[in-house]
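Structure in structure tokens, see below.
Removed: one protein chain of the complex. Kept in place: all other protein chains.
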Amino acid sequence: MKLIFEKSQSGRRASSLPHHDLPVPEIPEELRRSQPPRLPEVAEPELVRHLTALADRTFGIDTGFYPLGSCTMKHNPRVNERVVNLPGFRDLHPHQEVEGSQGALELMWRLQEILGEVAGLDAVSLQPAAGSQGELTGLMLMRAYFAERGEERDTVMTADTAHGTNPASVTMSGYKLQKVGTDDRGNLDLDDLRSKVTERTAGLMLTNPSTLGLFDEHIEEVARIFHDAGALLYYDGANLNAVCGISRPGDMGFDIVHYNLHKTFSQPHGGGGPGGGPVAVRSELEPFLPVPAVVRRADGFDLDFDRPLSIGKVRGFTGPFGVFVRAYAFIRAYGPALKEMSEVAVLNANYLLARLRTAYELPFDRLPMHEFVLSARALKREHGVTALDVAKRLMDYGFHPPTIYFPLIVPEALMIEPTETEAKETLDAFVEAMLAIAREAEVTPALLKEAPHSRPVRRLDEVKAAKRAVVKFGFDEHPDLSLEPSEPRALEAQKGA
Amino acid sequence: MPAAESYPDGLKYHREHDWARIEGDEATLGITWFAVDALGELVHYEPPREGATIAKDSPYGEVESVKAVSDVVAPLSGEVVEVNATVVEAPETVNDDPYGEGWLIRIRLTEPTEVDDLLDVEAYRSFLGEQ
Partner (left out) sequence: MSHLSLTERDRSEMLAAIGVDSIEELFVDIPETLRLRRPLALEPALSEPELVRHLEELAGRNVHTGRELSFLGAGMYDHYVPAVVDALLARGEFLTAYTPYQPEMSQGVLQAIFEYQTVICELTGMDVTNASGYDGTTVAADACYLAKGTTGRSKVVVTEATSPQVRQVVKTYAPGFGLEVIEVPHRDGVTDPEELRSAAEGAACVVFQHPNFFGCLEPAPELAAAANDAGALPVAHVDPLSLGVLEAPGAYGCALAIGEGQGAGNPLSYGGPHYGFLAAKTEYTRRMPGRIIGETTDVDGRRGYVLTLQTREQHIRREKATSNITTNQTLLALAGLTYLSWLGPDGLREVGETCMALAEYAKERLDLPLAFPQQATFKEFAVAVGRPAREVIRAARAQGVHPGYALGRDYAELDDALLVAVTEKRTPEDIDRLAEVLGP
């Protein structure tokens, strides 16, 4: 398929702009554009066809089952798209006076209240733009909290099953990283934990259930260990879909929580974003939250900038407002039945596991919650077929593959999260495909190793991509990478995901 | 073509999967077949600067494949005398010839007694057997 630049023709244009008979002031020569940017030159029909062709080559939740572990790829309700486009939301300037933004402020305040209730915590900031930014905000809150108390703490602990964002956030916040291991039941290794917590530990970052989909059986003891050391607990909300209305992170002992509005609360993933990563905190941490705070006063809603202990701002304005509208609408459609959302998410995951565990290995043999991790290790050992091959073959069956090679502690990992919005027939079809693939591994492994066969492209040479690093169209100098053959060994050498 | 598995005699080995070829008061350093095989085809080598000092057991550079990054750990302490420009240009040289053309740096040893702490090929092979 051609790039839009390859479809451009000089002189074509889709846009029309108003003309006024007004002189254009001259820009000083040293500041003037010397070469126009080579933007696409297409009229509207080609532009629309190009976008449509790109959409045809993209698989979304709207297309089919998308069981990426810890991503919570649930259906995105269409009514949310309608309400986010109401002019009172879509066309509201963020610098509009408070008197002229009462509807927006009220929506935000109500969402804050809801999120506080779901987490079992006292105060919320909606400002962070994504889960990673929520994590960083939480760590900044920890820094500010301990600085205010005059305590010098320099280390944060993460689990060895943690998503890579946890350690990355630790470094970006200026903390040192310490890892704690997982025991053979998939819980944090308490002995390892106790040996590592000191008076220099600021806190623990943890998701519960873990990335293995397992609820930590000792979470209350974990909380006790950290709180006794004067440290804080941070909850990574990536797996919140398992426990809404069932167990609250605040009750588990967590002091700071971030939510992923694009996971648990249905903000569409958009091909990689946008998302939203609000944080909720115990009251001791409220003074440090980002400014402005959205508050309710006697006569209406307001933005409070008078927060002398605030860490500052992590993002412009009050955060990604359009994401709040969708999350709020999603939750209002459920009401207290949000609990049912989590119950069905857990039911669907357990149903899939029950039907798949004969064909794939389950490294941690416990009841999972909303997701579970299988290993294709036996397939690799016996037939030379890897988790990667299973994933690519699933595409031929019309499914998006699950997450592979994560968490790192499981070899040939397949991390599967169905979510609550999948019908039983879809789950059954996925099971049939996975069982068929396990049989194919034995009988016709080449079918897997050469998969996918049914997508617009076959397996892509990531080694070539990394070495040549062609990251934009070169116009007259764009290289023809097909002249450099994809070496078979390069593709074979892509061990892992 | 990636090299077949081998661990030459005459080299000294380190538990972080590095090798050293001792040549008087200098040594040539690289990574073993085991390390290269685990990474897959190398796409990038981030070397230290010539003239830099490196310390035994500390990382002195990085190698990357498409899906993984690995520190390269110094088996011996010394001053970097030369960086293998061939590997910087074409990192896959390490996959093809990890002990020959795929050498990473040459150093002038600052603590020659450290050589005694390294493993010979039998000890390294047996260490690998335990992995």
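The letters A and B name the chains in turn, as written, and every chain counts its residues from 1.
Quick note on the criterion: a contact is a pair of C-beta atoms (placed from the backbone, for glycine too) under 8 Å apart; a residue touches a chain by one contact, two chains touch by 3 or more.
All figures in this text were calculated on a predicted structure; none of them were measured in a lab.
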From the listed residues A:Ser125, A:Ser169, A:Thr201 or A:Asn241, report the one that touches the chain absent from this view.
A:Ser169
Just checking the interface: what residues of chain B touch the absent partner chain?
44, 64-69
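What we mean here is this: only the chains that are shown with their structure count from here on.
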Provide the residue numbers of chain A that touch chain B in the complex, in ascending order.
462-463, 465-467, 489-490, 493-497
Seen from chain B, its contact residues with chain A in the complex are 1-2, 38-41, 43-44, 64-68, 95
